[in-house]
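First the structure, which I've put down as structure tokens, then a few questions once you've had a look.
Left out: one protein chain. Kept in place: all the others.
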Amino acid sequence: MSLHRIYHPPDAFSAKDKRELAESITAVYTALGLPEFYVDVIFVAIEKDSFFVGGEAKNKFIRIVIQHLAIQLENAQIKKTIIEKYEKAISPFIKEKDYDWEVC
Amino acid sequence: MSLHRIYHPPDAFSAKDKRELAESITAVYTALGLPEFYVDVIFVAIEKDSFFVGGEAKNKFIRIVIQHLAIQLENAQIKKTIIEKYEKAISPFIKEKDYDWEVC
Partner (left out) sequence: MSLHRIYHPPDAFSAKDKRELAESITAVYTALGLPEFYVDVIFVAIEKDSFFVGGEAKNKFIRIVIQHLAIQLENAQIKKTIIEKYEKAISPFIKEKDYDWEVC
């Protein structure tokens, strides 16, 4: 299983955004031949001023934490490929809406 | 330490359910000779339509993320035993109430 926890400001995503972003992340894995149900996405709303980078509050920041079962991603090349596709998949929902973000 | 984060729909568990589920998870470890205080359980309520499996919103889904200090579970057999007992421990609170769930 892979688990994607998306920590976000409460108003960052509409219900439609959430669904489309989850679909988009799922597509990264199905394109690699993994089954749909492999991908869990959880949106965790984080209240204002509860999000810090370098000690500074960030209210337009998205933090995504990806957890793979170790065995399934031991190949560094596959991992790199996934991260690249991932960044592309999330871009319309995050980067193009002017949020900063991190994935790891 | 082991940490059990239980992501759940806001109305999935009563206060009593939470306490009993936490006790039940703790018992998995004490039965193996580990001290009670080894087990932390945190319930994180996730709002409606913020939980996706395979790109589809799931509003009757429980996601449990278990984190063990690596050193304490390097033995694969112990890990398997724990997961089996774990599934049994959580069943009355989750499976038997018709929630889907995942642990890993």
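As written, the chains take the letters A and B, and residue 1 is the first residue of each chain.
The rule we apply is simple: a residue touches a chain if its C-beta (ideal position, glycine included) is under 8 Å from a C-beta of that chain, and two chains touch if they have at least 3 such contacts.
Just so we're clear, the structure is a prediction, and the values are computed from it rather than from any experiment.
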Positions on chain B where the hidden chain makes contact: 1, 3, 15, 18-19, 22-23, 25-27, 35-45, 67, 69
Chain A, residues in touch with the chain not shown (by the definition above): 7, 44, 46-47, 49-57, 63, 65, 102, 104
